[in-house]
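First, the structure itself, so that you have it in front of you.
Removed from the display is one protein chain of the complex; every other protein chain stays in position.
Chain naming follows the written order as A and B, and within any one chain the residues start at number 1.
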Amino acid sequence: MEKILTKQSFPEWIEKLSAYKVYAPIKKEDHWDYEVVEKAVGLDPAYGNAVLSPKKIIFPQREVLFEFGSQTKEGFDLKENLPEDEAVVIFGVRPCDAKALTGTDKVFSGDFEDPYYRKRRDAATLVGLSCNTPPSKNCFCLSVDGSPFSKTGLDVLLTDLGETYFVETLSDKGEQLVNAASAFFSDSKKKEKKEVEKLQIDAEKKIVRQVKDVKSLPGKLKEIFDSSFWDDESLSCIRCGICTYLCPTCHCFDICDEVTCEYPLAGKRVRTWDNCQFPDFTMHSSGHNPRPDKASRLRQRIQHKYNYFVERYDEYQCTGCGRCIGKCPVGIDIIEVLNKVNEHGA
Amino acid sequence: MVNLEELKSEIKRVLGEGKVKYFIGYRRSTGGLPAAPFFMKETEDVERLIWDPTCIANLTRFLDDEKKRKARQKEPDTRPIGIIVKGCDSRAINVLLQEEFIKREDVYIVGVSCEHSGMVDEKKLAAKMKGKAVAQVDFAGKDNFAVTAADGEKTGIPAAEVLAGRCVECKVDYPVVRDVTFGEELARSPGNAFKSVEKIEAMSVAERWDFWKEQFDKCIRCYACRSVCPMCYCDECVVDTINFAVTAQTGAKEKAQKIKWIEKSPATSENFFYHMVRAMHLAGRCVDCGECERVCPVDIPLRFLNKKMEKEAKELFDYDVGMNPELPSLVSSFRDEDAEDFIR
Partner (left out) sequence: MEHNDYIPKPAKLIGIKEEVTGGRAIKTFRAKFLNGHGFSHQCGQCAMLSVFGKGESMISISSSPLQKDYLQFSIMKTGRVTSALHSLVEGETIGIRGPYGNNFPIDDWQGKNLIFIGGGIGLAPIWSVLQTALGRKDDYGDLTLIYGSRTSADIVYKEDIQALRDKMTVHLSVDVEEPGWEEFVGFVPANVKDKALKPGNAIAVTCGPPIMIKFVIMALGELGFTDEQIYTTVENKMKCGIGKCGRCNIGPHYVCKDGPVYSWAELKKLPPEY
């Protein structure tokens, strides 16, 4: 359904959502970060995008899989630690970040369903916010089947019409959220729908950065695998984890045991984000490392996003949010790299 | 003024004569305002070299890469590499020389003057421009920048308003070690080099704890602060799950007994531990190039920590980091007049 919500009523809507844990982007120093909303306020018009996408809520950087104790007659004490049943709503989700979750959905489902991810994902209602202006100068969603008004992966999409929001519900979860405070929403008119369409056209024109000929990349990347291109492109890489940790689609993780110094044994098996740019990511215990240098690791990041993932899941593992470009300490620009891949050998 | 064309011809000359393996300078970044590190191999590459107040990156960080690359090669090219350094960067070279991590002949140093202003802080400039996109920033005489917006509009901005924190507290804005220099050494009236730390020092212990807890709780452990630091060159780092130094010859016992000092979990305890270890390891070594703070994606004010250590070194031991490669390093030396007498 399509509705209109005045900006004045927006905080009141949030207040009605007492059945949910509500997240929204909160300003921190010079960046935005999703945090639990203590007091309902409106979305700041200055909000661009959060430094970490809602990935950090659905797939938290640290998750205790289970707790273990010492050996018993039956084996050992083990306590599974699935997320609590708790409905979550996330406001201000940019279309690229919602689309990213549809990619991680594929990774965490399939023949080995990941119950931790699944529970958090099912419990979350995503309220998107169309990008009337691109949140970053490095936005390039249009190149990767996205759009600043994309509805993919969202339950509700809000479009800022100045004094009001145009509200589109996109799923049952989304309708429930609106129905929780239906009195605040009025029916939309044709005029407003037209306005949204116009805003979308304008917004798309404002996205200037572009990966050219993206469809040919998987093939090109296969051809270029052994090229010294990767050595040159990775020269300035400092092997930090910004590009992948900030990426809304990156899903790699580590599993480690964390123990206390106490006796008897007590500890937790913990899953944390991990990172293909770190040298120890692939290192065997023998010391052998299949990706021993930064060239092979940069290659892995690009190949995974624009070749391997496409082969496996038939979509790019990149939604064009531009985080890895804007935050790279040394200016490694995935758009530039991909365009060079396409031109390579031409 | 640094004459960019003269700078380019010098680098072309050095590259053309084959005196260096390659030359590290700056190029315009396609992704953001700060200039990107630029590895020039051929003389024609040099055309893309830039020098302006966005050249904030400390390129000496790549000396570590070069050293390790050389160590892996059977017959390494032993020619030096060329590098452009600002005042603070040059002090990093001095520390690396002092620690014998590099040899003087490993680097051909082209020093540049910060032209009596300094480097621009991307975030401060964005705030000043109220969101208007910036295409270029140029030096515009003493203490001034000329900013060209993406729409072509030009504005003059007093440097002090958008200067990087490190430059506000700069002590030496002229290279202290170099083979050749560009730009004049201008008399600078040094302000209080430790002004920013006063804010933290004024806090009570409880306030400090709250402040740092909030800051470190943001940390996502991307290790960009470590990775960008020219002093973080260790083969083994306490934060890594396996140490890089593991080789085919490392025994099982040794690997199994490696203490896991720190968990990967971004928990308060682990984040504190990480940042404290890094701060301690930088005592008397940090030249306040400010790169750690600049690259932090979650805006942790790391310079406070490093500045405090630098201030301690100055006040307790009258030690200035990176000013003299001949002096022993702070943590490896003892003088009779030193404050602590536990060592006697």
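In the analysis below, a residue touches a chain if its C-beta (ideal position, glycine included) is under 8 Å from a C-beta of that chain, and two chains touch if they have at least 3 such contacts.
Predicted model, so just to flag it, every value in this text is computed and none were measured.
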{"item": "Visible contact partners (per top-of-document touch definition) of the missing chain", "value": "A, B"}
{"item": "Touching residue (missing chain; options A:27, A:198 or A:288)", "value": "A:288"}
{"item": "From A:10, A:108, A:185 or A:229, residue that would touch the chain that is not displayed", "value": "A:108"}
{"item": "Touching residues on subunit B - with respect to the absent chain", "value": "242, 251-253, 255-256, 258"}
{"item": "On subunit A, residues whose C-beta touches the chain left out of the figure", "value": "65-66, 68, 71, 74-76, 78, 80, 82, 107-108, 110, 112-116, 225, 251-257, 259, 265, 267, 269, 271, 274, 276, 281-286, 288, 290-291, 296, 300, 303-304, 307-309, 311-312"}
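Note that only the chains that are shown with their structure count from here on.
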{"item": "Centre-of-Cα separation between subunit B and subunit A, whole angstrom", "value": "31"}
{"item": "Touch list for subunit B against partner subunit A, complex", "value": "29-32, 34-39, 57, 61-62, 123, 131, 133, 218, 220-224, 226-228, 240-244, 246-250, 255, 263-267, 291, 294-295, 297-299"}
{"item": "Subunit A residues within the subunit B interface of the complex", "value": "28-31, 33, 46, 51-52, 61-62, 137-138, 232, 235-236, 238-242, 245-246, 254, 256, 258, 270, 272-275, 278-280, 283, 285-288, 325-333, 335-336"}
